[in-house]
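My questions all concern the structure below.
Note that one protein chain is taken out, while the other chains of the complex remain in position.
Take a look at subunit A:
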Amino acid sequence: MNEQTAFVTHGQNGQDAERQPIIRVENLSYAYPVEDSDQPKQALSDVNLTVARGEFVGIIGHNGSGKSTLSKILNGILSPDSGDAWIEGMNTKDPEKIWKIRKTAGMVFQNPDNQLVSSVVETDVAFGMENLGVPSEQIKEKVTEVLDLVGMSDYRKARPHQLSGGQKQRIAIAGILAMQPDCIIFDEPTAMLDPNGRAEVMKTITNLNRKHGMTVLHITHYMTELVGADRIIVMDGGRIVATGTPREIFSQVAMLKDIGLDVPQMTELAYLLNQDGYDIPRDVLKITEMVEALCHLK
């Protein structure tokens, strides 16, 4: 638990901060203006959600479901048309709080190349801290610490273009961690990676949540990445269509397929077996569970 306190900075009155959700979104709506058209495209309509401290929440949805727009509003990059988003009680519309919000809710983006600023790994990790005015000695210590945390200590002096996609993304995560955020928003961090890189990054994210108590909001369109999440929010057409534990969500195979999402292989197999009349629980997620269920069949 000691490690945890190193990363989670509590508010002045720890008790209140403990109870208050880190992310709170109420009746959020946003529309993009569309060229050659008076009708703007509604990206988000009436979205409500909360993320509590230490939670791992997954947001899943097809392209154009509004999940990335939501992340941009949470970071104050876009301003909502109506409704509010709060990070630790700070409204993202408040221009005076914007830097505090961005420090509190760090954000990792999709393209690993386009978020690394410096030609050397260690100075890139230091970039956020330099912007926040952290003294030199503390920056050096923190860089060592976070590089170790994402397992990239050996690459301290490396150049970003020599790294693989997964490694670049871990450097980006280290850069955010160095700013000591209370929560990290991952905006499809694995979308441009190969399966190995994806596994690397997911391991890092899960590790941060499990071992270091980091609050994680993970936006993705890969279902399997969310098997270990505490809660999954399914978005479609700018609305939240379902929310629940991975088991609750994945067992609704028909609904997920309907909005164009893939379910984990084992869940799909269970669904198909069920349709053929076999008595298999609908919420099977892993291969071992499937083996168990199959062995119990008569």
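Definition applied: a contact is a pair of C-beta atoms (placed from the backbone, for glycine too) under 8 Å apart; a residue touches a chain by one contact, two chains touch by 3 or more; residues count from 1.
We adopt the following convention: contacts and distances are computed from a predicted model.
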Chain excluded from display, named as in UniProt, from "Energy-coupling factor transporter transmembrane protein EcfT", "Acetolactate synthase small subunit", "histidine kinase" or "Transcriptional regulatory protein LiaR": "Energy-coupling factor transporter transmembrane protein EcfT"
Touch with the omitted chain, as defined above, among A:27, A:48, A:79 or A:136: A:136
Which residue of A:179, A:201 or A:293 touches the chain not shown here: A:179
For subunit A, the residues touching the chain missing from this view: 75, 77, 99, 102-103, 106-107, 109, 111, 113-120, 122-123, 126-136, 139-140, 143, 159-162, 175-176, 179
